[in-house]
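The complex is shown incomplete by one protein chain, all other protein chains being positioned as in the whole.
Naming follows writing order (A and B), and every chain is counted from residue 1.
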Amino acid sequence: MARVVTRQHKVIATIAAWLVAFLIFFPILYTIITSLKTEPEAIAGFSLIPSGTFENYITVQTRNDYIRPFMNSVILAVGSTILALIIAIPAAWAMAFSPTKRTKDVLMWMLSTKMMPAVAVLVPIYLMFRDFGLLDTHIGLTVMLTLINLPIVVWMLYTYFREIPGEILEAARMDGAGLWQEIVYVLTPMAVPGIASTLLLNIILAWNESFWTIRLTTTTAAPLTAFIASFSSPQGLFWAKLSAASTMAIAPILILGWFSQKQLVRGLTFGAVK
Amino acid sequence: MGSITLNKVSKSFGEAKVIPSIDLEIVDGEFVVFVGPSGCGKSTLLRLIAGLEDVSGGKIMIDGKDVTDNAPAQRGLAMVFQSYALYPHMSVRNNIAFPLKMAKVDKAAIDQKVTDAARVLNLTDYLERRPSQLSGGQRQRVAIGRAIVREPSAFLFDEPLSNLDAALRGTMRLEITQLHHQLKTTMVYVTHDQVEAMTMADKIVVLNRGNIEQVGSPLDLYSRPRNIFVAGFIGSPKMNLIEDDYARSKGAKTVGIRPEHFTLSRDSGLWSGTVKVAEHLGSDTFLHLDVDGIGHINARCDGEFGARHGDRIFLTPNETKLHRFNEQGLAI
Partner (left out) sequence: MATQNTRALARFMMAPSVILLLVWMIVPLSMTLWFSFQNYNLLNPGNVSFAGLFNYQYFYSDPAFFQSIWNTLVIVGGVLLITVIGGIGIALLLDQPIFGQGIVRILVISPFFVMPPVAALVWKNMIMHPSYGVFADISRLFGFRPVDWFAQYPLLSIVIIVAWQWLPFATLILLTALQSLDSEQKEAAEMDGASAFSRFIYLTLPHLARAITVVILIQTIFLLGVYAEILVTTNGGPGYASTNLAFLIYRTALLGYDVGGASAGGIIAVILANIVAIFLMRAVGKNLDR
């Protein structure tokens, strides 16, 4: 009897869950479907079955030079993430393994910089970028994204490093490992999973950052966020192409995101929820 | 090749003075055990010797050389941690080889030593596994293997067996003791388990609140405890400590009687009491008695002495084995 109820319960819950999941995912699904339609099909009313053309993807590339913003997104996201990691790893290491009374304050302060609203510093940043010739450059935007995400990177790494038992590092010290060897042979291999998820999450955040990337670029360094935002001006009837461009813009990060969903919670809540 | 001398060593964490001042001499080849209640500073003392903590004052010498300011690796000591502290991302082989790699020993020599250590520790079949694929006892052996291959001048153990179950603890105790006979290297061993202390040590150091209460061989401490703390701490079941009239009649503040130093009888004796609990171990029986006019007493008797809950029995302390303590708790 109990088993029957449980099974029924499971079936009902499954149907409900899949329905909710479908509704939430629907806008993305419909975008992908539309990208495979011809332009007349795309505006011909609701239909989930496309004719299956890849025409739009090709057109987006030939007409709008899709590759350039895509490469810019890659360069900016990966570049800023690696830069942030290089700066943050030593800091997080120090805070996790050689904590002082002030470590907690430093961490909290770093978090507080993340809370500064972007618009509050839009004017000075814009002027500085203009005066130093950094507008629409890869360097300028990479530095910007690095600074924005640095606190999150430090925090994530810190929460991961803190879970590495201190006794293991002491054992390495007893075994004659110098600081450098300790880092290379013991700490890094143990920290790799944490560093990898930090890397992943930070690439996602940098890829999707849509304030500075739109405001500080025009063409040369413009990533996908700016590229897509430029379609907001009246665009006539080329929705299938817009869908194709959108699909390409979100696909890589969607896939990365699926892999990193577990770490996401921890990273975005600064370790407050695990 | 492994004598350790502590000279007025002290340690404070901020305001808290964990170790006021300790002098201690550890002779080469000795098996020394630090015992004491939880939080008394055993680990801290061991870590000071290892160099994992800086001393707040005093000097540490190894083989007559002042190593107070040396880094852990330069002291030539090896340590086995309570959590084993194995490198989870390395195979057993690489775990054991790690200190040799750090010392830049050449490849062939490393292989030879790892193989030897693995044979001694029965790890030969597990060399390619990861620590997570080993049992607790095997992990412990890997940790010991990692310590052995360095041929240190002394081994430091911090409660290495406390994560193992009782049976395994017994086996490992034996293995470590045998290892000591084999290697004849100095071993400093921290535990709060006084059975380990009694069975393994050449010399026991009893610590209490960062101070040394007594140093001596196990039997020394057992039969001639210097004060009430040592008397109560060493020995299981605990020594009976009796105050009041009986103690005064013996000219002491407190009198201590070990559980085995009673003559028990069904019909006559100095004291009489009721059996509260009788723990039959087969060879022995431990009796928890409520003695008239004295209170709770632990007594040990032969397994054949068939006492049960509620029985009335008589007991007489063996006057020649009494421990007498004065007002300050020191033995008279």
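Note that in this section contacts are C-beta pairs under 8 Å (C-beta built on N, C-alpha and C of every residue); 3 or more make two chains touch, one makes a residue touch a chain.
Just so we're clear, the structure is a prediction, and the values are computed from it rather than from any experiment.
Screening A:Val60, A:Ala88 or A:Ile164 for touch with the missing chain picks out A:Ala88. Residues of subunit A that touch the chain left out of the display are 6, 9-10, 13-14, 16-18, 20-22, 24-25, 27-28, 30-31, 34, 42-43, 45-46, 87-88, 90-91, 93-95, 97-98, 100, 104, 106-128, 147, 150-151, 154, 179, 204, 207-208, 210-211, 214-215, 224-225, 228-229, 231-232, 239, 242-243, 246, 249-250, 253-254, 256-258, 261, 264-265, 268-274.
Throughout what follows, only the chains that are shown with their structure count from here on.
Between the CA-based centres of subunit A and subunit B the separation comes to 54 Å, rounded to the whole angstrom. Across the complex, subunit A is touched by residues 50, 52, 71-73, 77-79, 81-83, 85-90, 98-99, 101-103, 146, 150 of subunit B. Of all residues in subunit A, only 165, 167-168, 170-178, 181, 185-186, 189-190 touch subunit B in the complex they form.
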